[in-house]
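For this depiction, one protein chain was excluded, whereas all remaining protein chains were kept in their positions.
Order of writing sets the chain letters: A, B and C. Residues in each chain are counted from 1.
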Amino acid sequence: MDKKKPKKIFVQGAIAPEKIAQSIANHQSKTNIGAHSIFLGQIRADEVNGKTVSAIDYSAYEEMAESVFHEIRETAFSKFNITCAHIYHSLGKVKKGELCLFVFTSSAHRKIAIEACNYFVEEIKSKVPIFGKEIFEDETHQWKTNK
Amino acid sequence: MDKKKPKKIFVQGAIAPEKIAQSIANHQSKTNIGAHSIFLGQIRADEVNGKTVSAIDYSAYEEMAESVFHEIRETAFSKFNITCAHIYHSLGKVKKGELCLFVFTSSAHRKIAIEACNYFVEEIKSKVPIFGKEIFEDETHQWKTNK
Amino acid sequence: MKVNIKYFGMIAETANRSEEVLEVAPGLSAKELKDQQIRKYQISDPDAVQLAVNQNLNSEVELKEGDEVAFLPPFAGG
Partner (left out) sequence: MKVNIKYFGMIAETANRSEEVLEVAPGLSAKELKDQQIRKYQISDPDAVQLAVNQNLNSEVELKEGDEVAFLPPFAGG
């Protein structure tokens, strides 16, 4: 079962658009699926006091993150009638315009896929110990905090 | 402006996963974007009275559909602070497991992108004159109705 | 006067045509045209049929020469 398999959440560096296409294509044999919901986080070139963010360098308390993520996944599968869920988050440097988070949920029906996707995004942002160093173009940095 | 450009919604046949990857990649230069929300509709091999759906053959009142879609788009841009929105729907035959709808919204912040994506999906399902013939494996058919 | 009629999906299938040009009495309402064609082609579930006159969903209007009237079955996009 897709549900039971332990899953790795972290990938080194940015998430490539081709990886997303590949994930989507992998679901074409699952003909009980009627809807996919995808969320992608992209690095913004935010301006802070006249300096512009050029990248975020992500780090994590990896062992805890994997275990918290596993709990989120178990809860999601018990709350929502989804057929599958795939989540990837970057570690290391991700440049502006690149993708750092990929959440992908599928279900027979659209509302379930969409709700489950939102659930994952909110839970990941609030509960998974991931840390982000916003690197400015002048190589100075500040630490990012989720609102 | 992306907003003002008249956009074609219809594509012949299934939507390829590579098209989705290409759309995502096209946004990597837009560094004011922080979040993308994507919805994909996929053809389910539903069973109806012992027969299995093998494809849906989509048709539309195209001129009206394009104009209704344009209104939905205008309303979405006035309601939600999105940077861009791309929507594609199939015409003609789309086989089970293939994609027939691709909605893609982007914003600086996740909640806006997600809400706008949901808005498009619901509006397209309820207001755009698109018709679907569910073709069974034995070549008989029935007409699909959105619930 | 002439009106251009379009049929879609299940209705086109039942009527066995996707378009026709009809000669109708001046002052005919869209609603009356709908009733007339539904009887003529024995279209089932008339309450589920929506009419678009010149691409606007509206059965309450009086038809004019050259109007485009579309008979629309339930939508099924997505």
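Here is the rule we go by: a contact is a pair of C-beta atoms (placed from the backbone, for glycine too) under 8 Å apart; a residue touches a chain by one contact, two chains touch by 3 or more.
Everything numeric here is computed off the predicted structure, so don't read it as measured data.
Student: Please identify which of the visible chains the hidden chain touches across the whole complex.
Tutor: The chain that is not shown is in contact with A.
Student: With the full complex in mind, choose from A:S59, A:T75 or A:T140 the residue touching the hidden chain.
Tutor: Only one listed residue reaches the unshown chain, and that is A:S59.
Student: Can you list, in ascending order, the chain A residues touching the missing chain?
Tutor: Within chain A, the residues touching the omitted chain are 41, 58-61, 63-64, 67-68, 89, 100-101, 121, 124-133, 143-146.
Operating definition for what follows: only the chains that are shown with their structure count from here on.
Student: Need the CA-centroid distance for the pair chain B / chain C, whole Å please.
Tutor: Going by mean C-alpha positions, chain B sits 27 Å from chain C.
Student: Spell out, as numbers or ranges, the residues of chain C touching 2 or more other chains.
Tutor: If we look for residues of chain C contacting two or more partner chains, we find 78.
Student: Two-or-more-chain contact residues of chain B, please, as numbers and ranges.
Tutor: Each of 41, 121 in chain B touches at least two other chains.
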